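Just below is one structure, and these are the notes that go with it.
For this depiction, one protein chain was excluded, whereas all remaining protein chains were kept in their positions.
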Amino acid sequence: MTHAIPQLDPTKKKLSIIAFSGDFDKLTAVFTLATGAAAVGYEVNIFFTFWGLDAIKRKLGRSPVGKGFLPKVFGVFMGGLKSAPVSRLNFLGLSPKIFRYLMRKNNVATLEELVDAAVALDVNFYACEMAMVVLGLQKTDFLPHVKDVLGVASFLKLSEDGQTLFI
Amino acid sequence: MTHAIPQLDPTKKKLSIIAFSGDFDKLTAVFTLATGAAAVGYEVNIFFTFWGLDAIKRKLGRSPVGKGFLPKVFGVFMGGLKSAPVSRLNFLGLSPKIFRYLMRKNNVATLEELVDAAVALDVNFYACEMAMVVLGLQKTDFLPHVKDVLGVASFLKLSEDGQTLFI
Partner (left out) sequence: MTHAIPQLDPTKKKLSIIAFSGDFDKLTAVFTLATGAAAVGYEVNIFFTFWGLDAIKRKLGRSPVGKGFLPKVFGVFMGGLKSAPVSRLNFLGLSPKIFRYLMRKNNVATLEELVDAAVALDVNFYACEMAMVVLGLQKTDFLPHVKDVLGVASFLKLSEDGQTLFI
């Protein structure tokens, strides 16, 4: 794992997000803020950690994650964006479907579209080294757009002199 | 919907809060921070989004919200401050009552009082345009104190050069 710190553009405003939650509504907030900021010229860095790592998994669907039995137990419950629950009203898994339906019906981008938009807008994706170790994940488990695996100190360095949100 | 950016006072310190949660305890945190900051002279901006929009609904109680069937399904569960659940220990809806009782007994402002105080202290309330579209809400559904409906870019502009919290 490398800890290279990417070159920063000092003329750009900066928004950094620690994406901790794996909930559908919170991930929607992460990517809405990220794409909204990138669209008006911000440098945007997302540091995916814990449940948030789920958003950048390569294969959607209930893929096994990591090595060993226990990471797999978690993996069943971390099945990528298609199965992300809503933080509040998750009646039998209905709510994310309602959200998707409402977003589609009202011409608002869905979560998958927001992730694609973030990639297109050059939002920087980073994966949290410690959470990857705990959950038995490798860089190859993630979308190719994921730029690097970082520890806390490198992420703090990256997010200096900007706004940082924990979601 | 307008996107006018209010005039900023560059001499003031600034606290901006993205109020995403509709939980009683988290909304209490939002308004405690907002009123505490406003009381010592900060410019305070709250951007209500998703479940947080519940805190600024005009009619308290389980009012139907938005248009169409699905927004109504959500509306039943987003019934304004009186029915906001606690994020953690919500035994049969008991916890918010216990909190209210403890706050009252210990002379701490309750959530409704904190909202009133925020209005009196000129805390700026903004509603998130995208979440309103998804949930089928109009500006007229909100408290008259709500200053404007904003998109992400306008909120970022507003919150520049200050602290921003996601709650």
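Each chain carries a letter (A and B) given by its place in the written order, and its residues are counted from 1.
Definition applied: a residue touches a chain if its C-beta (ideal position, glycine included) is under 8 Å from a C-beta of that chain, and two chains touch if they have at least 3 such contacts.
Owing to the predicted nature of the structure, the values given are computational and were not obtained by experimental measurement.
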item	value
From B:A29, B:A84 or B:C128, residue that would touch the chain that is not displayed	B:A29
Residue of B:M103, B:L121 or B:A153 in touch with the missing chain, whole complex considered	B:M103
Touch list for chain B against the chain that is not drawn	13, 15, 25-26, 29, 32-33, 35-37, 39-40, 42, 87-89, 98-99, 101-103, 106-108, 163, 165-167
Chain A residues that touch the omitted chain in the full complex	18, 20-23, 49-51, 70-71, 73-74, 77, 130, 133-136, 151-153, 156-157, 159-160, 164-166
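In this section, only the chains that are shown with their structure count from here on.
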item	value
Between chain A and chain B, centroid-to-centroid distance (C-alpha), Å	25
